[in-house]
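So the structure is just underneath, and the comments pick up after that.
Every protein chain except one is present and positioned as in the full complex.
To keep things simple, chains are lettered A and B as they appear, and every chain counts its residues starting from 1.
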Amino acid sequence: MNLKELSQDESLGMTIIVKTIARLVMSFIILFGCYIILYGHITPGGGFAGGVIIAIAYVLMMLTFGGKVAMAKLDNFWASMWDNIGALAFVVLGFLGLTGGHFFLNFINHGTPGTLISAGIIPLANISIAIKVGAALYAIFIGLSVYGRLVTEEEK
Amino acid sequence: MSLYVLTMALMGMGIYALIAKRHIIKKIIGIVTMEYAINLFLILIGYRTDGIAPIQDSQISAVELAARAVDPLPQALVLTSIVIGLGTLALMASLAIKLYEKYKTFDMSEINRLRG
Partner (left out) sequence: MTVVTLLLSKASARIADITAFLTAAVTTVIAFMLIGSPVNTYWMGNWFPPFGITLVYDGLSGLMLLIINLIALLSIIYSFSYMEKYTAKPKFYALFLLMLAGMNGVALTGDLFNLFVFLEIASIASYALVGFGVEHQELEASFKYLILGSVASTMVLLGIALVYAMTGSVNMADVASTLAAMPAKTTIAFAAGVFLMGFALKSGLVPFHAWLPDAHPSAPAPISAMLSGVLIKALGVYAMVRVMFNVLGAAPIYLDIMLVLGAISMVIGGFLAVGQFDLKRQFAYHSVSQMGYIVLALGLGTPLGLIGGIFHLINHATFKSLLFLASGAIEHATGTKHMKKLGGLKESMPVTSTTFVIGSLSISGVPPFNGFFSKLIIILACVQAQQWLLAVLASIASVITLLSFLKAMKFSVFGQVPQAIAERIKEVPFSMAFSMIFLAVMCLGIGIAYLVAGPTFTDIFLQPAADVLMDGLENGSANYIATVLGIGG
């Protein structure tokens, strides 16, 4: 499933210009999303916004290359599985706070405010929320477009 | 003051779209507009005139930040509310697709098998 070869294929998805640009831009989108997530406790953004941005990279791939390529890269089962892993990680973080005596306690060393490694469990919570939101948003897109269209095509 | 009135007018537009239109997608747009109007109202409550963003970096001290910043609590509440709105929108959109498959129409006045 090499995207570079697929972008040369005329019959698949949109035109060749769109596919080439989308292929080049996707990695930058994911990089930007990771920046928003990791710096979520210092600058605005955080887990939810970063997760949406990462999901948008995959949605861009689905829009330009077509539903089948997107499903081959990340299909329904794995999207659901990443969703569950993100939620489970968040809940486990909450329960780990019980070691300090309270649910959701910020138990890791707080560090100096304003730097990257600081504020305890908040960056870890951001990462798990981003995984969950990204996977869930991608699963919604797959459910609405790929599965929705398949049924009406059967009727034709 | 006029900002609050405009926000309520936006919510009124959402309610109008929900009540007066018969197409399912227009009703969904009405509900989403209504929810976002309330989110906007909630953010506007925390606004302070000529305020700065409630982010502390090395140039500003904590006391000055507390005196000049806008209120960050409504922003956290609105973040949660937007996510809830997203979940509801996803559910509404998938229900609209399923309803079209079953009833073959988007007109709400024809989807009335349950009566009485």
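Assume a contact is a pair of C-beta atoms (placed from the backbone, for glycine too) under 8 Å apart; a residue touches a chain by one contact, two chains touch by 3 or more.
Remember, it's a predicted structure, so these values are computed and weren't measured experimentally.
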Among B:Leu10, B:Ile29 or B:Leu42, residue touching the chain not depicted: B:Leu42
Option from B:Leu10, B:Ala69 or B:Leu99 whose C-beta touches the chain left out: B:Leu99
For chain B, the residues touching the chain missing from this view: 11, 18, 24, 27, 31, 34-35, 38, 41-42, 45, 73-74, 77, 80-81, 84, 87-88, 91-92, 95-96, 98-99, 102-103, 111-114, 116
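Please note the rule applied: only the chains that are shown with their structure count from here on.
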Partner chain A, residues of chain B touching it in the complex: 53, 55-58, 79, 83, 90, 93-94, 97, 101
Chain A to chain B touching residues, read off their complex: 42-44, 48, 113-114, 133, 140, 143-144, 148, 151-152
